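Please read the structure below before turning to the comments.
Every protein chain of the complex appears in place save one, which is left out.
Let's turn to chain A:
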Amino acid sequence: MATDILPSLAIPGTILGPASKYASGPGTHIYGGNIVSSLLGNVNVTAPAKAPGPTKRLNKITAPSVEELSTISVIRRGRKREVLPDVGNTVLARVVRLMPKQAIVVIQQVGDTVLQTEWQGVIRVQDVRATEQDKVKIHESFKPGDIVRAQVISLGDQANYYLSTASNELGVIMATSDVGNDMVPISWKEFKDPDTGVSEPRKVAKPS
């Protein structure tokens, strides 16, 4: 791969390479058959991820897929870039308010990136767990102050992202009891205060 012809630095508008030879990664866009940088930063070329094991014998004539191309991306080193929650991302959020039909949360981390700004999200009662959705009570699933691992299911309306905890890995990961002690999960729907011995209902995430 002729990577030596690529510029190492890019400013918005720098042409990086033909779209037939490279795939467009983060920080780039395609214009006029070329990969063009849309950010200020350093140019990275990632080789395609080769599938392990022997290659499958060709029994069909197919066009070379996009995965076979090296991906060009433009990343500014040494600078945190603001990210937005997107559909499918796993986020960490703090519960701020409970309502009978939904819980209002504030998204604080997307994947591994801590956000600079706070984005509001909502977990509706039907998105709390996958089974027996009609028996879910919001007050028995979350409490204000809990840290919840959730998945973004929609960009939602004007104010809220729609989140879901309908999976074993998703749910409350940190909770404090009424008296203010950190609690430990004891079952898939209960947290227990080790000091007072009182247990409280939650939608508990499977410990990872």
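A few points about this structure:
FYI, contacts are C-beta pairs under 8 Å (C-beta built on N, C-alpha and C of every residue); 3 or more make two chains touch, one makes a residue touch a chain; residues count from 1.
Quick note on the criterion: contacts and distances are computed from a predicted model.
Only one chain is not pictured, and the protein name UniProt records for it, out of "Exoribonuclease phosphorolytic domain-containing protein", "C2H2-type domain-containing protein", "t-SNARE coiled-coil homology domain-containing protein" or "RING-type domain-containing protein", is "Exoribonuclease phosphorolytic domain-containing protein".
The residue touching the chain not shown here, chosen from A:Thr131, A:Gln158 or A:Ser208, is A:Gln158. Within the whole complex, the absent chain has one touching residue among A:Val36, A:Val122 or A:Met183, and that is A:Val36.
If you put the hidden chain back, the residue from A:Glu118, A:Asp182 or A:Asp195 that touches it is A:Glu118.
Although one chain is not drawn, its touching partners on chain A can still be listed: residues 9, 11-15, 27, 29, 31, 36, 38-42, 76-79, 81-82, 84, 116-120, 155, 157-159.
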